[in-house]
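Dumping the structure here so I can ask a few things about it.
Every protein chain except one is present and positioned as in the full complex.
Then we have chain A:
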């Protein structure tokens, strides 16, 4: 069998997938690009060519700039929190204690909970009149009166980040734990004989094993956080006063609530470009770690 024939056979076998991907991913993506240069409405008018008008308006508008900043803070804070708590939890789960295997198994629960259910659950917890958070803080005497955690611009984003973090830090912990279990015992033992303290043991002996998997988790989580929609839509719909409005929420409002398909499409492409930059970094990391091992 020649390699030419093998390649032809491979493309033939991939034909069904290619047709599906072109029809429902490739073509819509191209059409989004076309729409982004028009003033098309979602329903009704086809729209006419307007050049870069949509892009200019979006990039110079305060809505976009403010939303970009909100998205940035959501992504940076939630991912940073998830990484730190995740690694700490993994270090703990790698120690000996009673019930360790049970706790390791339970770590999967927040991750398995559907995002919409997680958002609904935290919305109930934060409820201003009957929520568990208010009740608990009150009983411990930590607040004077019930607060509207999701209803005030000052606390809404932080409350969302905590809810997102609770769902996602166990994922980081499980990835980090798997990496920790790959650290050879005799290396840590040898470093202790050599008199390394806890911090230098972590920094110089364990960290090299953690770095690769953690980088992958970091980039994947950052991409997800940049695309965030579900948890915010269910908990605050971007409010109050647009203080939790992220890029995906803004696209939804522009294209579907206001039915401006043209500028919605250009906004969606700007988001896609930002995600692509992150994804390229991810691909480079995978290739690098594949080359290293």
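In this section, a residue touches a chain if its C-beta (ideal position, glycine included) is under 8 Å from a C-beta of that chain, and two chains touch if they have at least 3 such contacts; residues count from 1.
One rule holds in what follows: contacts and distances are computed from a predicted model.
Participant: As a check of understanding, state which of "Carbohydrate ABC transporter permease", "Ligase-associated DNA damage response endonuclease PdeM", "Monovalent cation/H+ antiporter subunit F" or "Rod shape-determining protein MreD" is the UniProt name of the chain not shown.
Facilitator: Of "Carbohydrate ABC transporter permease", "Ligase-associated DNA damage response endonuclease PdeM", "Monovalent cation/H+ antiporter subunit F" or "Rod shape-determining protein MreD", the absent chain's UniProt record names it "Carbohydrate ABC transporter permease".
Participant: Taking the entire complex into account, which one of A:69, A:106, A:158 or A:211 touches the absent chain?
Facilitator: A:106
Participant: Tell me where the left-out chain touches chain A, residue by residue.
Facilitator: These residues of chain A touch the chain that is not shown: 3, 6-7, 9-11, 13-14, 16-18, 20-21, 24-25, 27-29, 31-32, 35, 42-43, 89, 92-93, 95-100, 103, 105-117, 119-125, 127, 129-130, 132, 135-136, 138-139, 166, 168, 170-171, 174-175, 178-179, 188-189, 192, 213, 216-217, 220-221, 223-224, 226-227, 229-230, 233-234, 237, 247-248, 251-252, 255-256, 261, 264-265, 267-269, 271-272, 275-276, 278-279, 282-283, 286.
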